[in-house]
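With one protein chain removed, the remaining protein chains of the complex are shown where they sit.
So, subunit A:
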């Protein structure tokens, strides 16, 4: 008999009583279609609630932020034994590889620093899973549903104390532009010494 949680018995267990570690009984994979259907409903919901397309992106980002805040706790506990990154570059690599692998099953394609700005980094993804099933209407070309993922990443960076703003662009696929606050760069310089 396996240990699938069966909710019988008198006392009701709170989710806090359960282990956060992955167990064999919990399947850690779920159908991509289920996610795609849900995500498209989210987009439609956002679309119905806003007037401007830019508002829609920020709404998607807001929902993504909510996800990111929770993902980061899960990740730090499961994968890093509560250790946080303190160096900027390590943090970015963590996002590019670990976070991306956890969320989408593969690393992000590229991580680059802007030539002209030391605060700005790019994470580039040729084929984003959230954009895969979406055909953007011609009159709304600048919409990018990856704003949702942008929100997740922004939450992760903020929660790890690397405050940054993230914007999403169509460039070589999907590009997430990460703009760190000056304080982050200054702190990183101090750590270098």
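Simple rule for what comes next: a residue touches a chain if its C-beta (ideal position, glycine included) is under 8 Å from a C-beta of that chain, and two chains touch if they have at least 3 such contacts; residues count from 1.
Just so it is clear, contacts and distances are computed from a predicted model.
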{"item": "Listed names \"Endonuclease\", \"Probable electron transfer flavoprotein subunit alpha\", \"Trafficking protein particle complex subunit\" or \"3-methyl-2-oxobutanoate dehydrogenase (2-methylpropanoyl-transferring)\", matching UniProt entry of the absent chain", "value": "\"Trafficking protein particle complex subunit\""}
{"item": "Contact residue for the chain not shown (choose from A:38, A:86, A:114 or A:191)", "value": "A:38"}
{"item": "Residues in subunit A touching the chain absent from view", "value": "4-8, 12, 14-16, 25-35, 37-39, 41-42, 44-45, 49, 62-64, 66-67, 70-71, 74, 102-105, 129"}
